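What follows is an incomplete set of chains from the complex, kept in their original frame.
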Amino acid sequence: MQSFDVDEIVRALREARHEWRDSQNRSREPRGREFPSREALTEIVEALKGALFPMRLGPPDLRHESEDFYVGHTLDAALIGLVLQARLELRYSGRQQALDEAAIDAQADAAVKAFGASLPQIRRLLDSDVLAAYQGDPAARSVDEVLLCYPGVLAMIHHRVAHRLYGLGLPLLARIVAELAHGQTGIDIHPGATIGAGFFMDHGTGVVIGETAVIGERVRLYQAVTLGAKRFPTDAEGHLQKGLPRHPVVEDDVVIYAGATILGRVTLGQGATIGGNVWVTDDVPAGASVTQASLQNRPCP
Amino acid sequence: MQSFDVDEIVRALREARHEWRDSQNRSREPRGREFPSREALTEIVEALKGALFPMRLGPPDLRHESEDFYVGHTLDAALIGLVLQARLELRYSGRQQALDEAAIDAQADAAVKAFGASLPQIRRLLDSDVLAAYQGDPAARSVDEVLLCYPGVLAMIHHRVAHRLYGLGLPLLARIVAELAHGQTGIDIHPGATIGAGFFMDHGTGVVIGETAVIGERVRLYQAVTLGAKRFPTDAEGHLQKGLPRHPVVEDDVVIYAGATILGRVTLGQGATIGGNVWVTDDVPAGASVTQASLQNRPCP
Amino acid sequence: MQSFDVDEIVRALREARHEWRDSQNRSREPRGREFPSREALTEIVEALKGALFPMRLGPPDLRHESEDFYVGHTLDAALIGLVLQARLELRYSGRQQALDEAAIDAQADAAVKAFGASLPQIRRLLDSDVLAAYQGDPAARSVDEVLLCYPGVLAMIHHRVAHRLYGLGLPLLARIVAELAHGQTGIDIHPGATIGAGFFMDHGTGVVIGETAVIGERVRLYQAVTLGAKRFPTDAEGHLQKGLPRHPVVEDDVVIYAGATILGRVTLGQGATIGGNVWVTDDVPAGASVTQASLQNRPCP
């Protein structure tokens, strides 16, 4: 095997890194890798899944006698791991400011404590999602099959965890948790999205739900539905404005069929039905039914 | 690191579990985890892939002299593993009834024996799928590249295995096998779907094929095609009726382009062509070609 | 557990393999498994990601003092591994011809040496993609979040590596690298596609980009966009013609919204905007904006 001039490649890659760091006004002397770890969060989410559903997602040989021991031990490990990741995120996001390390650590501890306390509520919401899927899919045989097999339910476990982290000031952890589900299911829900109880996505591949979307209770989506932004709001000088409401509001009991695209801060009224592949950029009244046919059947000009 | 009140979280999670179990009329004293294992089925499918295609999906150092030893040993381990999973499914599905354990075990054994006997036929069908992909894609360089790289072929290996398990009374195992492929490829084929030889999905991401779909020979699909149900059939009192034919029948030699949606128990006649993004809810005659243009070119009212 | 007649299954599977090998005019005595290994390429790509972005995708405890040691060691292992895979591909593709093993090995060495030398350029292109994503997504908080979380960026790391391998005469390695990203992200870019700097795919699931597509600089795509072939070019006798330009040309600064389908060797002129779910099979002038509405607003016949 011949030489590959590794020395020269190493040198040229170093040069490329320096260019990048200079362009980003970064020191060439970083203190180490500071970003939260995808691998660590993968383990944490696996542990949380077991703690939330011990007899179904926990270890195969778990017995009722020891269920709480398992839950307590697993939770403890998950929360400790989460604290470490939370500190990494808070230090990363605060590195422009002169922040006190002890203050950051206390903030991470408090966030994770609040997160832990909300797990029972998350479990109840997920139970409602499981029931919704079971009741909405004629092919479902049992609630257990739904919990174990449906990618839409997997995506919601991740989302309800990620949404809570997002609300506690840990948007990067939330994002990584969401992307883990995205990679496995093809369902892309931004952790900022607010989603009510009893939510069901059938098939799910290709669903996209944006950061400021608000979804009511008992809503049902099919694959490849988009709840997106129409265009990015800009301020007077044309800069993107972050955080403004720019995704749809979907009220209770709405059904949206495969491939439909809803864009912008529009409202789909309670009980509305949106047909497949339909493109919606205006409000839809409660109870209305919108289909491609209805749009095309508008009189010719 | 401060305390996380793990005791309290454990208590509240236990309460949530009890609520759930009460709502499902389940004993609070389950005997242990009884559902088949995703991890075990992942291993079983890997073993089956090696046994079906030993020189291409088996171990890298396999030699012709020992091909049958490898196939026999691998099959044996896979079938034993499958028996254990089959028993779990049959016990789970039969737990409302007073079933005899020995009878369940015998049923599992018989199902797995029949499954094993059908593997040569599955191999022949998969060979026809590989050939169809090779012949249908100008970018394909060899049949081996197709077998090893094409997600559509991976999805069909899973489907043909899952469909056989489904036919042998093991729908949960079948479902898990199907979801394993769904997670890796974004292709969602219900194990109940009947698919003929020489089936080819190009790109594939987003394809959805429903439980009662029937597909003939030499059919070709592109990405994001849906063969779905128009609406769920309900009985007189409005309850969902399970198992009724509600997905399309696709006859031999049909081609369906990307994003097309075919809904309900309609028939696409032999040799028909369905254009991209088209929405079809009626029968299409043999040999016909349906495109968005053709739909829009219908005279204005 | 009863007998499964493993002997008989093994016999019947052998028969099926022999049928296949006969149908493919292959010897029944292959010398061993000769195809490149998906597992080996998975490791190689992981190593390349670390060598390209050591402080962000390398090991968590990397320090600046030892950055170059890490890069050099990791690169060396990756390039050696790549040489072995390149030899496998070249032997495989050349097995019909009477090729000299030493010549194949020298060709593999030379290709990998050229590949290594192009890594700094690949790093610069990827930096431009990261910046484009950061600037184009109001939800992005930092360039590091983009690099670590965005599936579109992951797909581009794979694509820029795969495209280089494709250009160096290693299309199978390139294809496997591309499929690894396809499986994780649902984004399907053929390694042959030419893509300029500053490319951004938002959400990305379901994007398909064909082999002969040519994309300029600063182009932005949303999920489920297809840049495909209208139909396969055939020669006078109806055989598929491989390698002919059959996918779109997308000029600089074009934006294509979710679900749009562009088919055939058409050109989207500089700065054009293509709306969501639109179906385009003709050239679009520079600066033009095409939407479903604009298509439907064409006068009735």
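Residue numbering begins at 1 within each chain, and the chains themselves are lettered A, B and C in the order written.
What we mean here is this: a contact is a pair of C-beta atoms (placed from the backbone, for glycine too) under 8 Å apart; a residue touches a chain by one contact, two chains touch by 3 or more.
Bear in mind that the values here come from a model prediction, so they are computed numbers and not experimental data.
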Full complex, copies of the single sequence (shown: 3): 6
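Heads up, the rule we're going with is that only the chains that are shown with their structure count from here on.
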Given over half shared residue numbers means same and under half means different, the chain A/chain C interface is different
Compute the distance, rounded to whole Å, between the mean C-alpha positions of chain A and chain C. 26
Shared-interface residues of chain B (touching two or more other chains) are 186, 205-206, 224, 259, 277, 296, 300
Listed in rising order, the residues of chain B that touch chain C in the complex are 51-52, 54-56, 58-64, 67-68, 71-72, 75-76, 79-80, 83, 109, 112-113, 116-117, 119-120, 123-124, 127, 138-139, 141-145, 148-151, 184-186, 203, 205-206, 222-224, 258-259, 276-277, 292, 296-297, 299-300
Under the stated contact criterion, what part of chain C meets chain B in this complex? 1-2, 4-10, 12-17, 19-20, 23-24, 28-33, 35, 37-38, 92-93, 171-172, 175-176, 179, 182-183, 186, 188, 190, 192, 205-206, 208, 211, 224, 226, 228, 232, 240-242, 259, 261, 263, 277, 279, 296, 300-301
